[in-house]
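Of the protein chains in this complex, one is absent; all others appear in place.
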Amino acid sequence: MCSEIMVSTHELVKHFNDVTALNGVTMEIPEGIFGLIGPNGAGKTTLFRILIGLISPDSGEAYVCGQSIHDHSLEIRRIMGVLHERPIYPKHLSARTYLQHISDLYDSSGDPEEYLALVGLSEAADRKVKTFSAGMIQRLGLAQALIGHPRLILLDEPTSNLDVLGREAILNLIVELHQKSGTSFLIASHVLSDLEKVCTSVAFLNKGRIVKQGDILDVVWAEVPNEYIIVVSNPTLLQRDLKNEECINNVQISGSRSLVVEIGSEFTEQDLTEIVSAISDRDDIRVYSIERRSSLEGAFRRVVDNEE
Amino acid sequence: MRNKFKHLKALFKFELDVSFPFPRIELLLIFLISLAIVGVYSQFRLVGIYLVPELDISQDSITEVLHKLEDIDIFHISAPLNALTLVLYGIIPLMVSFQIAHDFESNLFRRYISYPIGRIEIILIRIFIIWALTCGPSTLGIIIPYFLLGGGNNFIVFIILLVAFNISVIFVISVSVLIAIITRKSSYTALGGLSLTSLFLFVSYFITYQPAILRGILNPVYLSTAFFQGYAYIGVFVYEILPMDLLYGLLGSLLLGICMFLVSLVFVWRMDV
Partner (left out) sequence: MYRMKYMRLQTLFVLTGITFIILSYTVAFIDISQMTRIHIENPEEYEGRFFECSNMKYIRVREIMNHTFTLYLLDYENGIRAFAEQSLENVSVYEIHQNITSYDGLIRTQNNRWLVILLKPDNSTEEINCIITITPTLPDVGLFSIGLLLSLLGVFGILVVLYTKHKRNSKSILMI
C-alpha cells in the first residue's frame, strides 16, 4: 500500500563526464498528476532514469512509494509503468501480442483487449506495430504502461511527435485514467501548455535543480498574478499606447497578433479592458480577446529569470 | 519459486517472440542440422572411399587400423565437429551482435529493463537462447546420424567430444558477449568477435610450436579430436598430447569462458543504461 507521497528524492546528484545533469534535486511528488517542467537538458529524463533504475545517482536518495531505488529497483518497476520519449516497440508483433507479453511480465491479469479499448486501439489490435502512426504508438505506449496495474506511471514527453488532436486525445486519456483508476502520473515535458491542462501539481527543474514546486494554481498565481494576453489586429500600435498608461507595468509583443500585458496588482481585468477599449476606438484597432494569462509558461519564465 | 519460474517463462517467451521472429530460429536450426548431418555422412563415406581401394587383406597394418577404428570412432566425427566449430566461431559473434549489442545501441535494452525484468535475467536468457540455438541443432545433427550409421563402440570418447564442443561454444559466446557489453555497438561486436575468433582458430590450427593447453583453451574441439586421433593411428601422432594437457585445455577454456561471462554480468549490473 503506497503512502500519499508517490516519489521523494533527497539531494540527488548525477554527473555525466563534465556535465552536471542533476545538482541536488530534493522534491516530493504527491498522488495525482504531477508535471515535471524544464527546458531541454534540464535533467528531467535523467531523473526519470534514476527512478526507473536505469542509472545510479552519484549521491542522494530516492524513494518510490516508500521503497528505495538502491535496494528495491525491481519491486519499484513492478508498481510502475513507463512511457519513454519516442518509444520503440517490436515492429513485427501485433499490439495485442505485445501487450499480452507485457501483462505476463508484470504477472498481471490485465486483458490486452480491455487496455486496447481503453486507449482507442481496439480496431488495430491485430495489426503489426510497424503499420502504426505516431499517435497510435503513443497510445500503445500508454496501454503497455497501464497493463501492469501500476500505482505510478512515468511519462516522458508523451505528446511529442503528435499533432494537436493527438495531443489532446492523450491528455484527455490521462485525466480520465487518473479519475477512473486512481493511478498517479508523473509527466516530464517542455510543452507547458499541455501540462497546464492536466497537472494538479508541478515542479520546475532548471539546470539540474528544482527551482519551484507546488500545486499548479498556487505556483502560477504566485508568479504571474496579473498577466494578460491581448489578441489584436495591430499589436505594435497598441503596445505604444499602453506603455503610457499608469496601470501597465510591462507590455511585450508575443506574436504577430498578440501582446502580453502585466498590470499593477491594484488594478483589475476590468480596468485593463476599459483602457484597451478606449485605445482601440481611438486608433481603430480591432481587439479579439483579452484573457488572463494563467500561464505556467509565464510562471516558469519568471522563476528561471529570478534564479538567474 | 513458482512465481519466479512463471516470470522466467514469461521472459523467455517474450525474448523468443521479440528477438527471434519467424523464421530466424527455423532457418538457423535447419542450416546447422543439415551441416552436421551432411558432415557426418560425408566423413563416413570418406573413410569408406579412402580405405577400400587401399585395402589388401594381406596387409596386417591395415587390419590393425581397422581394429583401431572400431574402438575409437572419433575419426568419423572429428571432421564434422571441427567444421561445425569453424562455422559457429563465425555465427556466434554475429548472433551476439544482433541480439545483444544491437539492443544497447538502439536503446531497446533500456526499454526492456523499464519492465520488472532484472538486467542479469535478460542477458542470461539471451545467452541461453544463443547457446541452445547453436549447440542444440549441431549436437542433434551429430548424434542422430552417428547412431543411425551404427555409432561407435566408445561412447565415452563421443561424450568427451560433445562436451568439448559445448565448451567451445560457451567460450566463444562469453568472448562475444563481453565485447558487446563493453562496446555496446553491434558493428564493433561483430568485427571484434569475428576477429578474435578467427585469431583463436588460426592459432589453434596453424601455430604448431606452442603448448597444447593453449590450443585447447582456444579451440577445445580441435585439441580433443587431435588427442583421440593420435591414438587411433599406430605410432603416428600429429604431435604429442598428454591426457592432462587435454584436461587442462578443456578446463581452462571452460574457466576462462565462465570468468569472462561473470565479468560481463558485473558490467551489466553496474552500468548506466
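By letter and in written order, the chains are A and B; residue numbering begins at 1 in each of them.
Going forward, contacts are C-beta pairs under 8 Å (C-beta built on N, C-alpha and C of every residue); 3 or more make two chains touch, one makes a residue touch a chain.
Predicted model only: the values in this text are computed from it and were never measured.
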> Of the listed residues B:5, B:22 or B:206, which contacts the missing chain in the full complex?
Replying inline: B:22
>> If I consider the whole complex, including the chain that's not displayed, which of A:97, A:159, A:226 or A:280 touches that chain?
In response: A:97
> Per the definition of touch given earlier, which of B:149, B:203, B:251 or B:271 contacts the omitted chain?
Replying inline: B:149
> For the full complex, which residue in B:44, B:112 or B:165 touches the chain that was left out?
Replying inline: B:44
>> Tell me which stretches of chain B touch the chain missing from the display.
In response: 13, 22, 25-26, 29-30, 33-34, 37-38, 41-42, 44-45, 47-49, 51-52, 55, 57, 63, 66-67, 70, 144-145, 148-150
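Basically, only the chains that are shown with their structure count from here on.
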> Along chain B, where are the residues that touch chain A in the complex?
Replying inline: 3, 6-7, 10-11, 13-14, 17-18, 21, 106-108, 110-111, 113-118, 270, 272-273
>> Give the list of chain A residues in touch with chain B in this complex.
In response: 49, 52-56, 74, 77-78, 82, 84, 87-88, 90, 92-93, 97, 101-102, 104-107, 148
